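Dropping a structure here in structure tokens format, bear with me for questions.
Note that this complex is displayed minus one protein chain, with the remaining chains in position.
In order of appearance the chains are A, B, C and D, and numbering begins at 1 in each one.
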Amino acid sequence: MSAEDTLLYLDGVSVSFDGFRALNNLSLTMMPGEMRAIIGPNGAGKTTMMDVITGKTRPDHGTILFEGETDLTKLREAGIANLGIGRKFQRPTVFEPHTVWDNLELALKAPRRPLNTLTYAIGRDDRARIEEILDITRLSPKRERLAGSLSHGEKQWLEIGMLLAQDPKLLLVDEPVAGMTDAETEQTARLLCDIAGKHSVIVVEHDMSFVRALGVKVTVLAEGSVLAEGSLDSVSANQQVIDVYLGR
Amino acid sequence: MRRAFRWLLAACVAIATTSAALAADLRPLVQTMGSGGYAGTEKALNQLSEAGDPAAVPVIEALQAGDLYVRKADGLVVIARKAGAGFALTDPLSGAVVGEAASGAIDKIKINNALRRSISATLGALTLMSPDPATRRSAAEAVFKSRDANALDTLNTAIAKEKDERIRRVMEQARAAVILTAGASEGDTQTAIATLTARGDRDALALLSMIAASGATDALKTAAAGAVAAVEQKLMFWGALQNLWYGLSLGSVLLLAAIGLAVTFGVMGVINMAHGEMVMIGAYTTFLVQQGLRTYAPGLTDLSILLALPAAFLVSGGVGVIIERSVIRWLYGRPLETLLATWGLSLALQQAVRSLFGPTNREVSAPSWMSGAFELGGLTITYGRLWIVVFAFAVFAALLVALKRTWFGLSIRAVTQNRPMANAMGIRTARVDALTFGLGSGIAGLAGVALSQIDNVSPNLGQSYIIDSFMVVVFGGVGNLWGTLVGALALGSLNKFLEPYAGAVLGKILVLIFIILFIQRRPRGLFALKGRAVEA
Amino acid sequence: MLTRFFLMGLDRKAGLVLTVLALLAVLVPVMTLVVPEGSPWHLSIFSVSLLGKYLCFALLALALDLVWGYVGILSLGHAAFFALGGYAMGMYLMRQIGPRGVYGNPILPDFMVFLNWKELPWYWLGFDHFAFAALMVLVVPGVLAFAFGWFAFRSRVTGVYLSIITQALTFALLLAFFRNDMGFGGNNGLTDFKEILGYDIQAPGTRVGLFLATVAALALSYMIASGIIASKLGKVLVAIRDTESRVRFLGYDTESYKLFAWTLSACMAGVAGALYVPQVGIINPSEFAPASSIEAVIWVAVGGRGTLAGAILGAVLVNFGKSYFTGALPELWLFALGGLFVLVTLFLPKGLLGLWAQLTARLPSGKGKGAPNGKTADQKGM
Amino acid sequence: ADDTIKVGILHSLSGTMAISETTLKDVMLMLIDEQNKKGGVLGKKLEAVVVDPASNWPLFAEKARELLTKDKVAAVFGCWTSVSRKSVLPVFEELNGLLFYPVQYEGEESSRNVFYTGAAPNQQAIPAVDYLMSKEKVQRWVLAGTDYVYPRTTNKILEAYLKGKGVKDEDIKINYTPFGHSDWQSIVADIKKFGSAGKKTAVVSTINGDANVPFYKELGNQGIKAQDIPVVAFSVGEEELAGIDTKPLLGHLAAWNYFQSVDTPINAEFIKNWKAFTKNDKRVTNDPMEAHYIGFNMWVKAVEAAGTVAPDAVIDSMIGVSVPNLTGGYSAMLPNHHITKPVLIGEVQENGQFETVSKTPGLVPGDEWSDFLPDSKDLISDWRKPLSCGNFNVKTGKCGGKGS
């Protein structure tokens, strides 16, 4: 496959920590508008893969291209984010001393240079967008609350909201439904499906009902490389996947 | 003790080998020692020296020790030693008891540096044949230094009689020095050059350079120049080693100063501005212990440093525990405020010590086993520094074991990493916190004991180490004990390496610039902790 | 646009601060120059200069609070920028002495004469012009801060590591300026100034003028700082303080944000130093001493970190306390001051202004700015 | 107006200089106390106003201003470091106050409002070097100092002086260290090296304050004996020695204008009073204390002569006032506001005292403008009317240094 048409192109990516290989010759491609679910055992390297894409960790080897041309391994975090890659962390990370509203305002798509922010005044559109996101995440009543005082699940929602506000081309979503009720899980799945199409999404989850609800192609990672790929049903039937991941 | 012994020996020699007649000849000379001020004493001393009679040795030694007095009543020169309220007087030549005197009734015969020099030279020449090998050896060294041509004859006789190979070598060196200074035949000079080249120290170098510059013949000049080159080469090698030692020694002082901070700041995260004051308290404890021993057990004064170690650890540690329980414990999770509070404490502690002990320096004297120096090849190593190096490493090793290998160490690390969770695991965090801060403070107190040996014991003592300590801990990597070790040694060595080229001031500036640049390359210090564990 | 920027920062607290400063600007000249000396309302020139000094420190504290309180950069070397600004002004003042020095050399300052300097070193050129010196007051600290920050932020030096290298920076400058060979008067520094802009530096009018300049500089800086804080830029800065890496993943180039605040802060500190020197009459390397920078940190902490007004309040109160205690309790004042610091940390965790915030938070309009209990903000900070 | 006359005491009681200056505050309190027992001055009691400038130089200026304007003191006794003096100087000149400065310093200054009761370089450094040259036959010199103005200037003067005496460049080694320098290993070794080149070598130390203790400890440990390489110090007195074990330092030298060991009745009295006042039998006395003793007595005498504490009158009547010093002679205030003093060279004894080994036969008048610096050799100072000038140029015949 040629890298040009892809949105994200990983080839032969390896990362090791003190000799331990977290990613092992990992290759993966994403097409524009695609949504992909990634599953795999704890420690398979899913989060590390996101770290590598977003510039948090530098790979030891391998190619990572965005939109077929931009070499992500050469860029720093902010540069990568500005290309249109947004991320939700596995452990919810929000700006605790800021209000929910300010968290969203900071994430909102807008010019990012210091002078831009110095002279920024929130406009009607931006306001509307934030209101919309507050509705989606059901955080409207808590808009003036400091993010630090939210419960675990509320922070999860806030971080999803921030990701939406960023309006990135590629969303990397690490375990979005951890700590959510079943109903919220379904809602999140719907939300992501709505986003897909216009945007590309990579979702990591261990919740199989959620993955099923997404109904997209699934990649199974194990020990730092791809173990299987295909529909959820096909990978669930894979004996290796059952052995290392699903269990009996 | 040793001096008394030597005096006794010399006295025996004097009695055994000289006739009473000779002693009688000396008496008028001795009698003139007390008159004419420094110049008069000097003149009399020179005459004694020329007389060359070992019977004069006790007199001269008494003069050197400041025990030679003039009795005001009759101008008699006597040896006076404190006895009860007054002084016991003896005859300097015969040692016979003369009587007693009140301190007002006798006048000390004063000596100055010039006299001290003459005394050493004279004693050197007079004691070359002493039966005590140590005396002979130091006599030979004294002659080497004084290059006194008068001593040449005695020296020759002494060399002929000397059985101890090593002492004879020193005597030959002394002879070479005398010859080179006074001038001699070419053959003798050549031998002298060879002897001195073998000695190979700075003094030899000075003499050799003198010949190289102004030797009688070209052959001598070339020989001397060759010798100079050889000696310089050797000295350079030893100089480099010496510098390394200085670096190690400065490094271990930094290590000692910093290691307590590596606990309170590095492990606990308290920006402990009062760390220096814990060091200071340790130093004052040393002072108190020494003072106490001096008053109550003078015989043990030499051990005061050893006794001060546990005392300082407990006192500083105790103060640390009190500080932790009363102030620090309210500030966990707010490290910045520990800066403010400990700064306040540091001001108050300094002032408290100033009020208690006065603003001036306190004297802590070095025990005999920490005084002076010894030679190791071409290295001069002072005992004080040596013990500090040893001590610093011992403290480091002990702390390392305590933190890494004991349950207490594990609790400390767990508590400092996640206090609420450690508590929920059943660790009594309050006690661990207090003990940890106490441990760090106690170690600072130990540093104070060591620093009392090389620095001021004053209220400002701590202030002069606090910045260096923070630099070391941060340079090495906060939270990493090995980093503190390597950081201290590296900064110490770098400083000592730069000092000869750049001078002390510029050297220090360069070290600071080095730290700034180094941190750019390793933003989390020398032994940075890496990985998720720290970023989280 | 500019007005909108300034207005943005104007909340109730800012109004109060500016009102107080305006009052000072009116009352102080009147009370010193107009009210006759015998009157209880008369303010001595001594007090004016003292007040002026406190306000210079307040400006330094404000500058420090901008980077520490809002960006989380704990500078333990901010006094370096203050001192550099002070030296720039001191050099101008030295040149104004002209032939009135003890050796009567019209060009060389006295200390150069007695150390046998033959001509003015190149870096002293231009300082006989006020405009040049005034520019240098901003440029020297600014450029140093920019260069230092550029490297340090790019290398991602943070936390204590950053703090300690700022301390190393000021310590190195201290040692360097101590050296007589540097050409800044060594330990004796620059002193015995005669005039500024042609006015006798000791004349009451000049002193009041200097005081007014200080008030103006502080007011302006306060407005700039609170304008920044209230803008979205300010929110980004606070976010950086809290979780810098997260801000990066949102696409903000945090290095340039930090560099902006850092350099601006250094310039403010430089201005503070420049105003300080003519009012106290001396600048010497001890201003570079690490302890000076730490003290500035303490002022901010006492007043309340992350509250611009608190920084000002803390600086003025602590220094007033120091002036007062060193006279009234010369042998006990360290206990008083040290005790004060401990008590403030224990009982006013958010500083003096935290008290104010607590009181107003009860009022309905309190929007609950700042961290819930100071915990989250500080944990990552420094 | 009031029934007391206030006297300001401006010495650091905290910070780095407290170690030296606190004693001077105490001695001033004692002197004032004694004067009050004698009935005060002009029939009024003296009242000491103590402030703490905390080793902070701008604070010195602020406190000086406070003393003069708020407390309205008649005279101030204070300062130790030159920088503190430089810092307060404009204040005293502006407010026309009186400062008595008790510490040896680098000279090159003469203010109408300051009385310099410590030694000028010619009253300490030059005689010390003379002594070493003539008595110890020193040919090679290490000038070691703390890196600041007093050592720098003193060494500059000494360098010129030594070269004038034919000492070659390579026989002079100058070394500066930072304040509070504590690791002297390499420098002491260097001195040893420099001193083993075959020529008699001495160290002239202008090392100041805290750095001295570690310096001397290192000297002792590395076995540098006074008979081999003597060290003569200008900033080490009895007070500093009290913090060091002096046994290894026997014979090292100091040059001062006073030693506690000076055997005169007046000194014995002074020491007795001091110990009684401080209720401490171990307290030592030192040179700057004597300087305050002289300065204070001069001030009292001048005030009584003038009949007022008004500055102008006192300044005028100060010149020529002569009071006993503690070494058995009289010190007089010269027109240049410096005083005449004897110069003593002492050797360190085991008991932490100095033994005088040399004393100038007469009194040496303090020379404010050094004859050994090119730009100051033509300057003199004379505060008597009508000249009334601190920097009169004898070449140009004008007041105001070299210029116009």
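Throughout what follows, contacts are C-beta pairs under 8 Å (C-beta built on N, C-alpha and C of every residue); 3 or more make two chains touch, one makes a residue touch a chain.
The rule is simple: contacts and distances are computed from a predicted model.
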Q. Considering the UniProt annotation of the chain absent from this complex, which name among "Phosphoribosylformylglycinamidine synthase subunit PurQ", "NADH-quinone oxidoreductase subunit K", "C-deglycosylation enzyme beta subunit" or "Urea ABC transporter ATP-binding subunit UrtE" applies?
A. "Urea ABC transporter ATP-binding subunit UrtE"
Q: Using the definition of touch stated at the top, determine which of B:150, B:355 or B:423 touches the missing chain.
A: B:423
Q | Listed residues A:67, A:184 or A:229, member touching the removed chain | A | A:184
Q. If you put the missing chain back, which residues of chain B would it touch?
A. 407, 410-411, 413-414, 417-418, 420-430, 479, 529, 531-534, 536
**Q.** For chain A, residues in touch with the removed chain
**A.** 17, 20, 39-44, 46-47, 90-91, 138, 149-154, 156-157, 175, 178-184, 187, 206-208, 244-248
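What we mean here is this: only the chains that are shown with their structure count from here on.
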Q. If you average the CA atoms of chain A and of chain B, how far apart do the two points sit, in angstrom?
A. 65
Q: Just give me the whole-number Å value for how far the CA centre of chain B lies from that of chain C.
A: 45
Q | chain D, residues touching no fewer than two other chains | A | 13-14, 147, 176, 178
Q: Using the touch rule from the top, collect the residues of chain D that touch chain C in their complex.
A: 13-14, 50-54, 56-59, 61-63, 65-66, 69-70, 81-83, 86-87, 89-91, 94, 108-110, 147-149, 152-153, 156, 176, 178-179, 373-376, 379, 390-391, 393, 400-404
**Q.** chain A-touching residues of chain C, taken from the complex the two chains share
**A.** 1, 4-5, 228, 231-233, 235-236, 238-239, 242-243, 245-254, 256-257, 260, 367-368, 370-372, 376-377
Q: Quick one: which bits of chain B touch chain C in the complex? Just the residue numbers, please.
A: 271, 273, 327, 330-331, 333-341, 343-352, 355, 463, 467, 470-471, 474-475, 478, 505-506, 508-509, 512-513, 515-516, 519-521, 523-525, 535
